[in-house]
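Note that this complex is displayed minus one protein chain, with the remaining chains in position.
We call the chains A, B and C, going by the order they appear; numbering starts again at 1 in every chain.
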Amino acid sequence: MSVNFLISQAKNIQKVIDENAPEIETLDQNIGDGDHIFNIQRGLKLVIELEGTIKDLPLPKALNTIAMKVLSGIGGSSGALFGTFFISMAKSPDLDKDVDFNKACEMIIGGVKAMKERGKADVGEKTMMDVLIPVSEKLNEIKNNNSDMKQGLNEVIKIAEDRMLSTKDMLATKGRASFLGERAKGHIDPGARSSQLIIDTICKSVINQ
Amino acid sequence: MSVNFLISQAKNIQKVIDENAPEIETLDQNIGDGDHIFNIQRGLKLVIELEGTIKDLPLPKALNTIAMKVLSGIGGSSGALFGTFFISMAKSPDLDKDVDFNKACEMIIGGVKAMKERGKADVGEKTMMDVLIPVSEKLNEIKNNNSDMKQGLNEVIKIAEDRMLSTKDMLATKGRASFLGERAKGHIDPGARSSQLIIDTICKSVINQ
Amino acid sequence: MKKFINKPDDFLNESLSGFGKAHSDIIKVSLDPSFVSRKNKTKEGKVSLISGGGSGHEPMHGGFVGHGMLDAACPGFVFSAPAPDQMQAAAEHVDSGAGVLFIVKNYSGDIMNFQMGAEMYSGKNASIVTNDDVAVEDSTFTTGRRGVAATVLVEKIVGSLAENGGSLDECKTLGEKVNKNAGTMGVAFTSCTVPAAGKPTFDIGDDEMEFGVGIHGEPGRKREKIQPSKTIVGNILDAILDNLKPQKNEKTLLFVNGMGGTPLTELYLVYDDACQILQSKGVEVTRSLVGNYCTSLEMQGSSITILKCDEEILKNWDAPVHTAAMRWGM
Partner (left out) sequence: MKKFINKPDDFLNESLSGFGKAHSDIIKVSLDPSFVSRKNKTKEGKVSLISGGGSGHEPMHGGFVGHGMLDAACPGFVFSAPAPDQMQAAAEHVDSGAGVLFIVKNYSGDIMNFQMGAEMYSGKNASIVTNDDVAVEDSTFTTGRRGVAATVLVEKIVGSLAENGGSLDECKTLGEKVNKNAGTMGVAFTSCTVPAAGKPTFDIGDDEMEFGVGIHGEPGRKREKIQPSKTIVGNILDAILDNLKPQKNEKTLLFVNGMGGTPLTELYLVYDDACQILQSKGVEVTRSLVGNYCTSLEMQGSSITILKCDEEILKNWDAPVHTAAMRWGM
């Protein structure tokens, strides 16, 4: 994982998110307050705009800059959660050494753990954690078993999609949707959908490298 | 003219105004503030509700009661103008004697004169006075020439209609429509239309008596 | 029709009654004939100020009754001038002997009804007529211009003079000066719905605005495509300045008024745009008022008023006021 990788992933993700913007907007209008798509789009725009500033920085410094930008520039639940994710990433040990696939997995796992602590949401509460926690667990498995990376990432893609879809029939107990009780049922969680799209994009891009 | 006559005319007028309510409403929405129909309907309702109170009163007292009710219960331009009309009617001399056609004409002529003084509008300014002043002049002529009443009233009906229509292409110089300049052109004045309908109804009912 | 309403016929009285209960520390409400007056009697020697007009412009005028502003307000039906007996009753109720100044917006209905009210009232009285709407081409042959948001400023400034012992003549003179020094123009994005009508007063396209609209939803100068705030504000200010012709660096009060349905954030954005444009034109903004003061029911839109201020106007603007809708200094 390099600064270059981060920026180019952000650009890929931006494309996919923009393509799916109307759907994500509608999802947050259905069971939230409708701003999730703008929060995500703003975050991506801000990170991509950092390119000039961070492209020659060491990884930990670059991650820290991204973290602060995401934290201060997004707002809402997404800002706090993704900000927390990047703060955790930036604090990973040994970032001055080369970051290989296993190290990257560790960083993501640590980031998701930090998000879980921040938001206090676990699987089954109809949030983005329904996607991120199982993905993180799968990455842990791939890393520990030294499984085939491409096959593993294909499984990650599948897990993310299944878990995203699984939020549809859940009652929400965290986030704005929790205020709706039964009325939240039948709608996919917007954060689960955007997280799934992000994971899908990164995995596919890594697989095709 | 008797108290009975006034009440029964109010009922006739109410029917006709209600039938034409959407048109009158639209006219005041086009070049005014849209309330003319409600002002007229409220006035008629209030007068008709007075029936029990005034039916056994002498004519001047009854007219005065009507005047005060119209003045206090309508509001807007119509309230002031029609209130002024009835105040003038109530002040006519010799109301204790029998009120024949000629006397009734005199009362109406006096009432229109009072309205003209109150509103300072003359013919050609795109108001109800475009109907009422010519009608009043025609009544004066009928009265002075001792013309045939039915024929005269048929001419009044015709004059009221022509003059109502004539307001369509006028620029307004009095009333709310005056604020519109050129944009008032092409719309009949709502007060001219309601006045014309009132005159039409009374004349037809007298002709058919 | 989407309104908090029980029966259209009861709308005004029920609302007035709630207003009376919510602000019983400042005002009281009389019904039949209806008027709002101060809770306390007008002190002896103080000129009484009475305004009024059709309802639907709240907080104007009932919200401006209280110390330093009006003594009474006469609410007509929605968008219909009040009746003369309301003005007569209000005058009889509040006049302490120093006379009554009627503050009237320039509409035929208001003028005629206030005139009759003044004729029916036996005490000493005078009237001023506000006509600040520069959207209307003035001409000596017509009724002239509409009275709109500057009426609020007249009521505040004259209210202070009256509170401080100004005579009936002095109050009238100051009121006329404020009116002459003020210009207003408004724009509407949506229509309003009169309760009795139950449907919008006018139709307007999804991308259209009414430029120069009146406070009853009357048509303005023209129907236009909606534009960025800066363009709209620039056009409004051009029309006003063209009319007021302030001197270089003349002090002004900038009043951004909401029509009722526009959020405060937008009004403050309009205020910011206006400040910038005025500064670039060498007009100094020394006082500000931003909010919903002279509304048109739930209409979305805004008007801008500029008032050229001399020392007398500033002093009376700054003086304490204590009403339901405007309060400072006490």
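Definition applied: a contact is a pair of C-beta atoms (placed from the backbone, for glycine too) under 8 Å apart; a residue touches a chain by one contact, two chains touch by 3 or more.
Here the structure is a predicted model, which is why all the values come from computation and not from measurement.
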Chains in view touching the one left out: A, C
Chain not shown: contacting residue from C:98, C:161 or C:232: C:232
Option touching the unshown chain, where A:35, A:106, A:130 or A:189 are the choices: A:35
Which of A:16, A:80, A:165 or A:207 contacts the chain that the document leaves out: A:80
Interface with the undisplayed chain - residues on chain A: 25, 29, 31-35, 38-39, 42, 68, 71-81, 83-84, 118-119, 172-176, 178-181, 183
Interface with the undisplayed chain - residues on chain C: 2-7, 11-12, 14-19, 21-23, 55-56, 58-59, 63, 189-190, 206, 209, 226, 228-230, 232-233, 256, 260-273, 275, 288, 290, 292, 295, 297-298, 300, 302, 327-328, 330
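The rule is short, and it goes like this: only the chains that are shown with their structure count from here on.
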Topology of the chain contact graph, where touching chains are joined (line, ring, star, complete, other): other
Reference chain A; chain at largest CA-centroid distance: B
Chain B and chain C, separation of their C-alpha mean positions in angstrom: 32
Whole-Å gap between the CA centroids of chain A and chain C: 54
